[in-house]
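Only a single protein chain was left out; the remaining protein chains are all shown in position.
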């Protein structure tokens, strides 16, 4: 049955190959009056041979952004802004406020003693911590401490707010949300917490990560039937150690090196219903092979430095730089250090893509799996 | 914890309430140069209080369309067109070729002796048969006969083609596809079957529906690990009988009367990963209550006549008319006959919406659940 | 890794091969005093090379049983007996009251006007109707009419009772329960309904089967989160038609002909958590191939006549005869009619066996898959 040949040309049998003439154009007008159209006039456009992305690869250098981010703290308060964030705009996705595909990313700064309003919305959110000390998030009454390179989730419809203890240091983190997706799907909503002082803490500090700190060990003292992970924070310490341990016994995948997916310990699946995330370790001198796949990915370098080649173009990154790989773009990673590991964090829409049956990938076959840099 | 009050006003604490000034505008320019922006300048827009749809309700009367559909058969051949279809265009979704939300709908005519090219694509497709006799679909080597009001699926990546026996009658059916969604998610692909004579039949005619004709009875002579229903055709006879039986013991739901979801007998879930469908029976004189919910729905009247009130506007339909209900639009149905049942078919994106955790609904509370018609 | 060779002899390396002597026997005594033992003295016994059943094949001829069953109705009332049933005893399972393995089977008679007490228990139950008219079961407030060759479930912990309308005919049916299994697992319980008049009917008669009468059509007007099928009765008419339809397009499996598993339309899985059931159609003259597998099976001929060869011995059956096939016994079926189909019903513990990862099967390879009859 599988006799598939990508002909890839729109003049073959099976594609739309109608030459318009006056009679047809008159026909098209009649169709338009009834809010209809002739499919064959658009078919080849809406049935591409391979996935097509409307996003372009982007690189946001932290050196360039940091001052502007800090300036936002001088210009507005969290109370005025709602969320005082500098958000990242993909050159071709400005109209939907996306950094890549239907994913939103932004960089938020919170200063010691500040706190943000508590709210909830259908859009899911995650946080990757870049700088600071004694920052915290409160999600559904759970207060969680934040440290650099920690990964935190505030899922669809959970109440959440952030702040930094007065004795802490200014915190900066990257927010990732599926706002563009949820708006596209016409399903977003929003509510402000009705107490301006924020949420009451319902459990001890760090109740969630302290309850789920052991791999394969589940506390059986509570019920959990939410469609997201009960582990709200994945600490850098835990993630770093897990990757270093794995790196002793495996080289991971050819395309990503040693890579761990943040997962829901109760299901083994992604942390949330629409967005997932991962951390990968590139060993010293590692040069991965190229591949492409559906799904949109936004990366941040957690540690080290290197570059990624995306569709034949080289993008250099170092700690705290953010870049994106659009759907179906060839990509491979290189760790420029010969002595230190490099770590790349990413968040993505893989849960959406895979649940909808839309994931596929392809290996770069030429040149031993390595693109030529144009 | 659930102390949610919809304040619904953008001047409250928790919303973006920044008044721009020269200093801020200069700041915004600097942000723009780095492909970034200030979230608070767009936050209220991208974080709506309630779901917002970009589609409008539409009604396509078959009396008006039928001649134009038949005319397409005079103007082009299936071989020229690829798929000779008149597709339905939502006034606000023309740019994505959608009838509603991210769902595509079209009306296809196939004449006796004609056949269409075989192809496959990541987009999923379904068919609701409107007219004709001895039409057929071949999906992955399974030939299926088509009758009026039958519901047929050709899922993501299955090879499929259509035709009408030479001794048959001209067939007209409604196609439903998630093309706009799959393109938006940058995941579509396409292939033509490499034999222009079409697929070889691998099993006897109607192998699928004949194997799954009994409710709760599963043939155990085959493996099935595909993410879609093994039952490719849901016949009108079977559906009609199931609804008539249920109508004897239940009134169904207040909002839809007696309603059955077409489902995968191996999972109880929707027929495919992205799109679902249902058939509902409105008893004589039935007037359902109004509600709204997320998800996009495209309806066709299979039998009878009546009207649907959508966001306060009345849309009259009779057999073969097609209309759509956008996400979050109030809707209620009325069967105008006092003696005959009315039947409404619909296809929708509920699998997508529910799997992504985005389904919600709300009952219309005033006036005993009935909207006033404007 | 898979270098498995069945050596099948207990004197090989890897088996227990200790020759006892006085020193060891003294040692064994010391172990016994502490309620311990030396594993190697029992290892070969408790680690068999292949599955071993403690049951034997049995055949209960209805001609012989029927009078005795009817006599029970003369001797005791349902109120005296609790359940007035003649239960089937496997010659090697009398101590656990099982017909085969850990499955109980019995034949119950209920006369017009009679009704049985309502009760519930952790053990699951099912019924296969053999004779009669206007019999009924009430399960959790759902009254279900019973006809010959209907299959009915009253799952774990559901309230249930039975009866026959005064204008009906004496009903006889086969009960199947997992009582021996649930008692073995030390988990059974029991309660009598506190109203001796029985349950109140909460929904119209046949609410369940009338709501689920169409294959692949699910009513969406109710929630269902019970771990058993919402379809309480699988009618003979529906089952017969489903098998006849399938028989037109498939020959089924080599071992069973055209066979359908009764399933939960909401999951595609077995009807209940511990027991499943199936109906198979043997075409005229059909002679299936032999195989063996784990799981205990109790059969009843619903229609026609033929024989089954079990571990080389022939067991002739006709309509209403009951027989069992123990775990890991070779079996093949033969329809003795050259013109009529034969139908075999069976219930089994497949859900238990498969969920615990204990299912395996083996084809009979010699003689073209046919056993020699000893």
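When the chains are written out, they are named A, B and C in that same order, and each has its own residue count from 1.
Operating definition for what follows: a residue touches a chain if its C-beta (ideal position, glycine included) is under 8 Å from a C-beta of that chain, and two chains touch if they have at least 3 such contacts.
This structure is a prediction, so every number in the text was calculated from the model and none was measured.
Peer 1: Considering all chains of the complex, which shown ones does the missing chain contact?
Peer 2: Contacts of the omitted chain with visible chains: A, C.
Peer 1: Sort through C:120, C:162, C:286 or C:333 and give me the one touching the missing partner chain.
Peer 2: Selected residue, touching the omitted chain: C:120.
Peer 1: Give me the chain A residues in contact with the hidden chain, please.
Peer 2: 203-207, 210-221, 229, 231, 234, 238-239, 241-243, 245-246, 248-250, 252-253, 256, 258-268, 271, 278-279
Peer 1: Go through chain C and note every residue touching the omitted chain.
Peer 2: Residues 1, 3-7, 12-18, 23-24, 27, 30-31, 34-40, 42-44, 46-55, 58, 60, 64-65, 68, 71-72, 75-76, 79-91, 97, 101-102, 104, 106-107, 117-124, 140-141, 156, 159, 179-196, 199-200, 202, 227, 273-274, 294, 296, 326-328, 349, 352-353, 355-360 of chain C touch the chain absent from view.
The criterion applied here is as follows: only the chains that are shown with their structure count from here on.
Peer 1: With centres defined as the mean C-alpha position, give me the chain A-chain B separation in Å.
Peer 2: Their C-alpha centroids are separated by 29 Å.
Peer 1: Would you kindly tell me how far, in whole Å, the mean C-alpha position of chain C lies from that of chain A?
Peer 2: Averaging C-alpha atoms per chain gives centres 51 Å apart.
Peer 1: If you average the CA atoms of chain B and of chain C, how many Å lie between those two points?
Peer 2: Whole-Å distance between the two chain centres: 42.
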